[in-house]
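Here the complex is missing a single protein chain, while all its other protein chains stay put.
Chain nomenclature is as follows: A and B, assigned in order of appearance, with residue numbering initiated at 1 for each chain independently.
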Amino acid sequence: MTNSNYDIVIGLEIHAELNTKTKVFCGCQNKFGQEPNSNCCPVCVGMPGALPVLNKEALKLAIKAGLACDCKINDYAVFERKNYFYPDLSKAYQISQLVKPICIGGFIELESGKKIRLNRIHLEEDAGKLTHQLNDTHIDYNRGGVPLIECVTEPDISSADEALEFLQKLRNRFIFADIAHCKMEQGGMRCDVNLSIKPKGSTVFGTRTEMKNLNSFKSVAHAIEYEAKRQIEEIEKGNKIIQETRKWDDDSGISSSMRSKEDSQDYRYFPDPDLLTIEVEPSVVESIRSNMPLLQEQRIQIYSEEYNLPTSDINILVNSKLVSDYFDNAVKLLNEPKEIANWIITELLKQDVSEKMPISEQKFTQIINLSLTKKITRSNAKILLENIIQTNADVMETAKQLEMLGDISKEDIESIVINLISENEKAVADYEKTPDKVVQFFIGNVMKQTKGRANAAMARDIIIAKLQNK
Amino acid sequence: MKIDFEEIKRLEKLSALSSSEEKLKSLAEDFNKIAEFVEQVKNADIEQTDIGYQRVLKIDELRADEVVPSMPQSEIVSNAPEKEDGCFVVPKVVE
Partner (left out) sequence: MEDKEIVKLGILETLELIKSQTITSEYLTRLYLSQIEKYNYKNALLEVFDDAITRAKEIDEKIKSGQKVGKLAGLCFVIKDNMLYKGKKATCASKFLENFVSPYTATAVQKLLDEDAVIIGRANMDEFAMGGSNENSAYGNCKNAFSDEHVSGGSSGGSAVAVACNMCVASLGSDTGGSVRQPSSFNGVCGVKPTYGRISRFGIVAFASSLEQVGPITKNVKDNAYLLEILAGFDIHDQTTRREEVPNYLDSMSNGVKGMKLCYCKQLIEKYKDSKYYSKFYDVINFFVENGATVDEIDIKNIELALPTYYIIATAEATSNLGRFDGVKYTTRTCSSSDIKKLYVESRTAGFGDEVKRRIMLGNYVLSSGYFDAYYNKAKKVQQYISNSLNKVFDDYDAMIMPVAYGEAFKIGEKSKDPVSMYLEDMFTVIANIAGVPAMSVPYGFGVNNLPLGLQILTKNLCESKMYTIANFVEENYKGGMHD
């Protein structure tokens, strides 16, 4: 990337908002985008006398995140108060975890085989939102108390590419395990970067800086490249790197100093007396583990080894958890993975599937099954599918209404053919000259009249017999 | 005096408090007496104690993830010294 005389040392801190119905310490909704302070209660705004009450699901999701990243789950979870004054923090402390985080260790393996170790994953509460006006600042605590996991890596990452791959994998795990939605544009996933450089091969770390305000994977990559370049230039100029927090600005593509280490705060962490110590029983951890949805990597393996799907199809299916879940459910209903994959990719992905799939798995597999068992033709199946997507009506009822169902008897075909022959004298006259063309013409008309239900081979035989008898 | 003015000032800063210079002196005197009083704990000869009678909660005893109605916005900000559009208002914060 930059200068081959230096190693770049990167550690990441990732925050992800958890998929819970309620906030982490109260029963207010965990929901994005509402009127300011309308989604709040005495706990959210730290009213006198209010007490935090831990959401069981939030703790379980944090454990799940640990299991998804091969962490060790601690026997006890202790919540601590991180004390500092800032307007987005309603109580002047954030409830977080320091000494006994819920998950410790763990790793994520990159495609190269390199393991990026995790230091910890812990559970904490999000802060409120500040909106800066011309002369003052407005505080909205709706986001205050939204459950967050903070995932801290060891300084094992050595390039922007590795950082991106790690983030992508971590994000996929959280999404595929139903832990977090990770919508970066809504602040559902945020990333801070710690970066230092050292002479190539040196075992001594350089002074690191921390970069905040990275709101997309693209800005993480840009910020890493910018900061590595900046530090190398400073060193080459003979300057020292100052330990500081820097703020990344996406528009200008540069970072600037927010505060130096000298201004760093004394957070005075201590156990939150309102929450007591939580015992994490192994049986609870095991039940979370056994109910864990398949992660992206595991699905890729199954699609490839068990279903023999082509890599291109697999990549499309696992690109979205929604699509992949849909595929898995459909295969459970109809054990035809290849057929289902084809139908999803060619038919369903034409639609907008960013929020939901256009048709239920039941109806979808019912239609595919009608086609596979030749109850309806493949082309009729496609028409039927489009129809059901529009109407969401009953599959069999619709097929009947569209007259796609029911066998056409030999007698029925014969009477249709007799009618057709009497109505198309010119075609009959051409039979001698261009027999194939004429037979094809009659088959087409039979199919048209039977809405494609007639057996084409049978129709052909009948047509030829009748024409030759003429 | 064990805890000097500098230390008192550091503690005031952490506490988001501030005293006039004359008040600082009596505060420092009081504070030193109090610090001396709690000093015995620091020097106590107590070996590592077992967790013993400490109460712990089991995960199943925790709150279920069920939504309860929030408080009306007007009540949330009812005691605020300055508010606008349902928000608490503070002087402009520069990051």
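A few comments on the model shown:
By definition in this document, contacts are C-beta pairs under 8 Å (C-beta built on N, C-alpha and C of every residue); 3 or more make two chains touch, one makes a residue touch a chain.
All figures in this text were calculated on a predicted structure; none of them were measured in a lab.
Listed by label, the shown chains that the missing chain touches in the whole complex are A, B.
If you put the hidden chain back, the residue from A:V45, A:I157 or A:L385 that touches it is A:V45. Although one chain is hidden here, its contacts on chain B can still be listed: residues 3, 8, 10-12, 14-19, 27, 30-31, 33-35, 37-42, 44, 46, 48-55, 57, 61-63, 71, 75-76, 78-82, 88, 90-93. Residue-level contact of chain A with the missing chain is found at 42, 45-54, 81, 83, 85, 87, 90-93, 137, 139, 266, 268, 270, 273-276.
In this section, only the chains that are shown with their structure count from here on.
Separating the centre of chain A from that of chain B, both taken as means of CA atoms, is a distance of 40 Å.
On chain A, the positions that touch chain B within their shared complex are 20-22, 26-29, 35-42, 44-45, 53-60, 76, 85, 87, 130-133, 135-141, 247, 258, 266, 268, 276-281, 284. Chain contact summary for the complex, chain B toward chain A: residues 14, 16, 54-60, 62-68, 70-73, 76-77, 84-93, 95.
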